[in-house]
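Have a look at this one before I ask anything.
With one protein chain removed, the remaining protein chains of the complex are shown where they sit.
== subunit A ==
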Amino acid sequence: MRSRNVASAAIAGLVAVALAACGSNTQTGDTGNANAPTTPLQTTSGGAGGDVGVFTWWAAGSEKAGLDALVKLFNEKYPNDKFVNLAVAGGAGSNAKAKLASDLQNNQPPDSFQGHAGAELLDYIDKGQIEPVNDVIKALGGESVFPKDLLDRLTVEGNIYSVPSNIHRANVVWANAAVLKKAGINEVPKDLKAWMADMDKVKASGVSTPLSVSGTWTQVQLLENVLIADLGVDGYSGLFDGKTKWDSDQVKQAVGDYKKLLSYANTASDGDDWPVATDMVIDGKAAYNVMGDWAVAEFNDKGKKQGQDWTWFPTPGTDGVFDFLADSFTLPKGAKNPGGTKDWLMLIGSAEGQKAFNLAKGSIPARTDVPASDFPAYQQDAMKAFKDNKIVSSIAHGAAVSLAWNADISTAVSKFYASKDENQLVSDLAAAAKKNLG
């Protein structure tokens, strides 16, 4: 008898709790990102005051050095503001993005967060989680200081949602000079075929793995390089608006080339991070590594000299193309200190801020009015290429595809790495495109 009373009371309690929770139904806000009027930017000299929480995945290495340089400058220019570092560690920001997604979901946005410029920001824009920053871009100088190509890629329905801080190039081969010399290779290969012929020479000279790869996203980046080489600029860019079919013969050809390239590579673990592969080139266990140009920092850290110890060239078949990715900073909807955010964005976008940051991080400025002469040799070349080359967007780093699409491509590439089944990869890629493009 007694136990039944308790049980019914417990059920009554549960029902009451459930009802209370029902009552506090939260309203899902509408996105309302119609063309925002571009109001002139209001700033206070010395900064708006208060805490400015900035969320990044720059927690180690050259990235942290870059952020530190920016923070130093920020404190000098905006003494009223207090910079709060909300960095979350983890390569390519994958852990950070998960943390950020839950913070945004819970309406606890940081004052500004780092995001790869381009398609990856679409997820946030579509959910109404970030605000346009047209006024900041305009105050910085707009098209007179940023390349029009770049601004076009950042513009969604007439609005710009982020301030780019730096540009990286993803179609670069890093090579060990001594290994190439020993194999008798003196020329930069013109296309993928010539490159693979060189790899045969490297193999014959005693290095069993001419090419080094690492975890899943580095494999996606390698595939993306092969796609650019085999499809050309227009064909490759068409993959993301439906003009090029993912199951076309050119893509099949590229997948075939990708498979051949993997046969020259080491056996990597899906979870490995990129330095594992770059270190193989540094240590002479491999001749080539396809990696973004943040690899320069890894060579510098190990005390290796450009020209003498290592060389670079655009991935064969992609000469004259700049496969870009950019980091950028946003103004989240509901940020606690939007004035402070704008101070931060103005600093990120200023010529002074871009110079300090990119010198430390090893990337190149998104602005074209920062003098190249202050930068080391590699960056000077990259800055020139960024001005002259045709620009395409990187898949692996969120410039070309949304996070969701990127995840589908990554799973397909990981599956291929185990099975080496070309038809399966092509059909998985086509299915991913259908799912995400519609």
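FYI, a contact is a pair of C-beta atoms (placed from the backbone, for glycine too) under 8 Å apart; a residue touches a chain by one contact, two chains touch by 3 or more; residues count from 1.
The rule we apply is simple: contacts and distances are computed from a predicted model.
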item: Choices "Electron transfer flavoprotein subunit beta", "L-serine deaminase", "Sugar ABC transporter permease" or "Thiazole synthase" - which one is the UniProt name of the chain not shown; value: "Sugar ABC transporter permease"
item: Absent-chain contact - pick from A:Gln114, A:Asn176 or A:Asn406; value: A:Asn406
item: Option from A:Ala268, A:Ile395 or A:Leu429 whose C-beta touches the chain left out; value: A:Ala268
item: For subunit A, residues in touch with the removed chain; value: 2, 5-6, 9-10, 13-14, 17-18, 21, 31, 94, 97-98, 101, 123, 126-127, 208-209, 215-217, 266-272, 403-404, 406-408, 410-415, 417-419, 438
